[in-house]
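Can you keep this structure in mind? I'll have questions shortly.
Here the complex is missing a single protein chain, while all its other protein chains stay put.
Moving on to subunit A:
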């Protein structure tokens, strides 16, 4: 939207933003619960909502949000992370300008479907790495591919152990200019950073024992989530 701006315009804009930003926003959990109830009665297709989310640049955080209501993220590209603690919230921010254009044809349909591991490797529009060794007892269970036109937006690979522990690996290409903001409620999770060679691992440990590790390599972001910390560390070491 192109708006001609003069000094009065910018003063009005700043003034009204100041006024409205003074309004504190209450907890919205109850509101969301009611919305979710309504969503269950009117089951919409995933496609349209996903298209909207893709356009506003939030779709590729989907994996990060699995079961983590205290994490909110908005992505375009992650390369470096700045961590700041405010009250009970750990805020992880990053942004990076990229010259890689986003090539998404919005006329295309988005598709989400289940594939085998070989099909995932074959169908994906970007190159990615997989763990070359899995912890003992883990088996490949399912791969889910998200496509938008010819572009693979994300790939989720699920492994299940013989004790029924699950490890999810979400693999996403980093498209276009990237901005990320993750708010982790420190009452429910801790954050730490771990460097190994060229890779920086962002480790979020939840109080319910879940652990999420995020790192990027060669323009691809990996989010590994599961319960067993030892197994997860073993997996990330073998993603090559």
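As a convention for this text, a contact is a pair of C-beta atoms (placed from the backbone, for glycine too) under 8 Å apart; a residue touches a chain by one contact, two chains touch by 3 or more; residues count from 1.
In this text, contacts and distances are computed from a predicted model.
Only one chain is not pictured, and the protein name UniProt records for it, out of "Molybdate transport system ATP-binding protein", "ABC transporter permease", "Bacterial membrane flanked domain protein" or "Sigma-70 family RNA polymerase sigma factor", is "Sigma-70 family RNA polymerase sigma factor". The residue touching the chain not shown here, chosen from A:121, A:134, A:160 or A:220, is A:160.
Across the entire complex, the residue among A:38, A:118, A:198 or A:230 in touch with the chain not shown is A:38. The chain not shown here is touched by just one of A:13, A:127 or A:193, and that residue is A:13.
Counting over the whole complex, subunit A has residues 1, 3, 8-9, 11-21, 23, 25-26, 28, 30-32, 34-36, 38-39, 42-46, 48-56, 58-59, 61-62, 65-66, 72-74, 106, 112-114, 141-142, 144, 156, 158, 160 touching the chain that is not drawn.
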